[in-house]
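One protein chain omitted, others in place.
Going in written order, the chains are labelled A and B, and every chain counts its residues from 1.
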Amino acid sequence: MNVLPTPVLLAVDWWALGAVLALSAGILLLLLLEFFPAQARSNRSAIVALLTLAAAGWSVFHVRDAKREIFGGMFVHDGFTVFFTLLFCAAGALAVLLSWDYVKRTRINQAEYYALLLSATAGMIIMAASNDLITIFLGLELMSLALYVLVGFQRHHLESNEAALKYFLLGAFASGFLLYGIALLYGATGTTGLGQMAAVMIDSPMLGNPLFLLGGLLLIIGFGFKVSAVPFHMWTPDAYEGAPTSITAFMSVGAKAAGFAALLRVLMRAMGDVQADWIPILSGLAILTMTVGNITALLQNNLKRMLAYSSIAHAGYVLIAVVAGGRDGAASALFYLAIYAVMNLGAFGVLTLLGREREERVLISDLAGLGFRHPALGIALTLFMISLGGIPPTAGFMAKVYVFSAALNAGLVPLVIIGVLNSVVAIFYYLRVTVALYMEEPQGEPVYVSWATPGVIALIASVVLTLWWGIQANGLLAAAQRSVLGLL
Amino acid sequence: MNLPLLWIIPALPIAAVALNLLVGDRLGRRGIAWLACGAVGLAFLAAVRAALTLAALPEGERQVVETAYTWMRVGDFSIQVAFLLDPLSTVMALVVTGVGFLIHVYSVGYMAHDPSYRRFFLYLNLFMFAMLTLVLADNLLLMFVGWEGVGLCSYLLIGFWYERPSAAEAGKKAFIVNRIGDFGVILGMLMLFTYGGSLQYERLFAMAPHVFALGGGLITGAMLLMFLGATGKSAQLPLYTWLPDAMEGPTPVSALIHAATMVTAGVYLVARCHVLFELAPVALQTVAVIGAATALFAATIGIAQNDIKRVLAYSTVSQLGYMFLACGVGAFGAAIFHLMTHAFFKALLFLGAGSVIHALSDEQDLRRMGGLASRLPWTHATMLTATLAISGIPPFAGFFSKDEILHGAFASGHHVIWLVGLIGAALTAFYMFRLYVLCFRGPSRVTPEAAHHLHESPPTMIVPLVVLAALSVVGGWVGLPLLAGGHPFERWLAPSVESAAGAHGEAAAHAMSAGGAWLLMALSVAVALAGIALAVRAYLQDPEIAGRLRERLRVVHAVVFHKYWVDEIYDALVVSPIYRLSRWLWRVWDVKVVDGTVNGVGFTFEGVSAVLRLFQTGFVGTYALIFTIGVAVLLYHFLRG
Partner (left out) sequence: MTEALFIGFAAMLVASSLLVILHRNPVASALFLVLAFCSLAGIYLLFHAEFIGMVQIIVYAGAIMVLFLFVIMYLNLQRDEEGGVHIALRRGLGWVAGTVVLAEGVFMLARRWAPGPLTPEVPGEAAGNTQQLGMLLFSRYLFPFEVTSLVLLVAIIGVVVIAKGRSTAGSGTRPAPGEDG
């Protein structure tokens, strides 16, 4: 058997891979623990999930300054990876805190729930860290499969089933486009590695190569689906509305950020020199996404649906940052996504507390008078709405300022004008929430608030960060700017 | 150098907000009142101390920047949270804290019976914080924080009595109209930042002449956008419609926010950025024209209104128009001067009106007042002072500032604008005395129930009235115009608002003969007196005249009475199309889906067959179709390109 070459064992930096390893271990631990029956209201699974996320975050944070490529450059540990890994772990941890009581209240099966939540997080991390189209795709599928199931977790709930099915079918449809795009790119360049692709293009420019362009376009469509860019957004309101609220919170933040992470890495690593081809397409998508998202959100009566459209609109703002490109463009996208994560998790987090047992109280009219009955909750929700609307001194304002100024520096004046106009329109529906909170009398039975300490902790964290990044944005900004250096 | 501790000025009210939030429920009404008024009073003292510190400095160095920390760093530029003390911000801070303090004290009495006492002072203090941030900020971004903050507070306070649907509506309207203006400010700010390289006032102003060509498109565009923001905040044409509706808020709010302070933020912005505006003559010209047009337009509407607060609201719009007019003709000092005197007498008018409303058990209709002079002696005396001041009768405060504005307009060669201003002045005197006569003179038309409860207001309300009345008299004397090279106010402000062009205008003013100046002054007093005489004649001595005039000018009256139907036009042109578009999108994409849920999923429980059936039945097909059409369009783009 000496005809075989000795297999080359690739050097693996275990720290760099720590987050994925920790999450995998956590998933298995959660499943194995089920052999030992626990009480229905036990906190065991949630605690394991939280510790796993903490370990994952810590392991990456521990080597945050290192820059490694492992598995032959398929998995990259750089600033970009660290930023997104921490973002996903933080979003996951907040989601676990928000789920803590919610899943008990709605009688969701805990072990599987948290195992899937961790899987989705692992998928997101792989998407952000991959430097190869194959692993990006696998990460995306890992995340998506977990999310499909999580969306449909409430089996007793019709809308949850429907949402999961729609999300799954359309997700598979979009994955088809993505895969086809990967195949075409492979055909054009002979490689799936983003680094090699960039190297190939130095030798033979891909400008105007139809295979390459078509492949890139299909890739953008695939990611566009995940970040819910118009016209690939149709699943969003249904899935967000049908999913358990804690999952809506998590996926509205995590899946979007992961989609953008992969899109940014692909565009900036592999397609830098054909940027001119993408600008009109991405600009068009950005304009459509913002406008359709905001205008449709205006008349929603269901908060989850309204926030779904709002999340579509926010994807449009991030697309502006992607179009702007370069160091500031990419950094502003990261900055925006981090801030969006905090404020959106907060907004959905408030919703997880509303209603008792399996009751869903997510209509805007359900909020009537809530601001007076529960002042702290009212102030928190108002703050998140103000921040989502981009009013200072909240973090949402700083996020928009940075994105718009990066876009202006890149000369995208019309895009900025449309963006600012959109953010003006958007205020209207965010305002409706505060109007309901403070200026309406409840009709019928006022909504019951299921207070839960973990959820409150998550909300406090979101409130603090939303304010802190509005008042002192520098730390996050510097981190975002450092993180994108590896892409340039 | 002795640091003026600027940050403490906005910090005091926000600390009061925090305390109120934390322990407000244990303080009781008295405690809340002390907390709120005390914080603003201390802020006033701090502002006075800052002003004295500044005044002690030699004239050329009157500019102190106090940096708290670095806010964000973009590229090579960083934006600081920093406060600026210069003559302009000093005047603003003194006016805001001073008038603000008086109105806080007044509110203690006015809101005494309101159940939401604590919430009221919470919002009011929050407003003070935002307003002080606005005027003391050292850069445009921090200024914008205050700018949005005051907008938010204004919205909360207009809708304070949310049980009235009209109040909630008015609050929303104010906020939305202001957002249109903010759109301009954000874009203008971003343009200045991108091309001017900084948002810090000093650096931006120093840089601007080098990067922006005089009268170039960039700077003109940026400044017009900034001015759009100013028209929103300061209720100028075409964005003034929210201010009259804002009168739904409690009267102290109208006095503080919608007369004395917040609405003047636009004027402050233009004066603060005068260096930039002078680089864009077209923008400056626009400011003057809009200001003059608004001054006249709002004055005509004010004549036909019957709600005492609405008359005052239109009067505020009109007076703000004068301030912009002054800015537009380059007389920035005069604009700020008028801003200050206006803060005194307009706050007084509102508080006086509040006192009347309070006395009449919430009656606001002028047609059901009359003859109140003897029943409300203090209110009457102070209101008369304010009315004389706004009408421009010497030696009251309004005379000096208004005369200076008109003088500035004439001297800089804007004769048409001067004429418009002069007509506006006559109208102002007319409608203000109409208000005065209908309210305090003539026979009483008070309803019997209201007459039963008629009473003079408590001391906490009267004392602020008296102080403001005194200020309405002497407030103008700091700017005795053209006499003996005096005018301490203008000299004080000069470092902040004067520049090459300003000095040029000044020279032109001085070039005008003293005789000419006296003539202008006499003319403006004369038209004011004429307006007063007409009002007294038409509404007091011979009420028939008013009726006959109304008959004679029926069309004009209808137009003015209905406020030129501007609200209706906006509704038809802007609001309903957006509403309809949203509705359409909703119908097409959303309702169908939600309604379809029933058909689509009704079978899910019956087994997997239904699940598979969803492939065909549901709206997934439609979604995929839209997806595919999107792909087709994107591909088409590539095929063409």
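Please note the rule applied: a contact is a pair of C-beta atoms (placed from the backbone, for glycine too) under 8 Å apart; a residue touches a chain by one contact, two chains touch by 3 or more.
Note that this is a predicted model, so its numbers are computed, not measured.
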Legend entry - Chain not shown, its touching partners among those shown: A, B
Inset, instruction - Consider the whole complex, including the chain that is not shown, and state which of A:97, A:115, A:377 or A:458 touches that chain. - result: A:115
Inset, instruction - May I ask you to list the residues on subunit B that touch the chain which is not drawn? - result: 605-609, 611-612, 616-617, 621-622, 624-625, 628-629, 631-632, 635-636, 638-639
Inset, instruction - Provide the residue numbers of subunit A that touch the chain removed from this figure. - result: 3-5, 7-10, 24, 27, 31, 70-72, 74-75, 109, 112, 115-116, 119, 122, 126, 132, 134-135, 138-139, 141-142, 145-146, 148-149, 152-153, 155-156, 168, 186-191, 200, 203-204, 208-211, 213-214
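We take it that only the chains that are shown with their structure count from here on.
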Legend entry - subunit B residues within the subunit A interface of the complex: 69-75, 81, 141, 144-145, 148-149, 152, 156, 159, 162-163, 168, 171-172, 175-176, 179-180, 182-183, 186-187, 190-191, 193-194, 578-579, 581-583, 585-586, 589-590, 593, 597, 600-601, 604-605, 611, 614-615, 618-620, 622-624, 626-627, 629-631, 634-635, 637-638, 641
Legend entry - Complex interface listing, subunit A residues touching subunit B: 158-159, 161-162, 165-166, 169-170, 173-174, 177, 213-214, 217, 220-221, 225, 230-232, 234-235, 237-238, 277, 280-281, 284, 292, 295-296, 298-300, 305, 328, 386, 391-393, 397-398, 401-402, 404-406, 408-409, 416-417, 420-421, 423-425, 427-428, 431, 435, 438-441, 471-474, 477-478
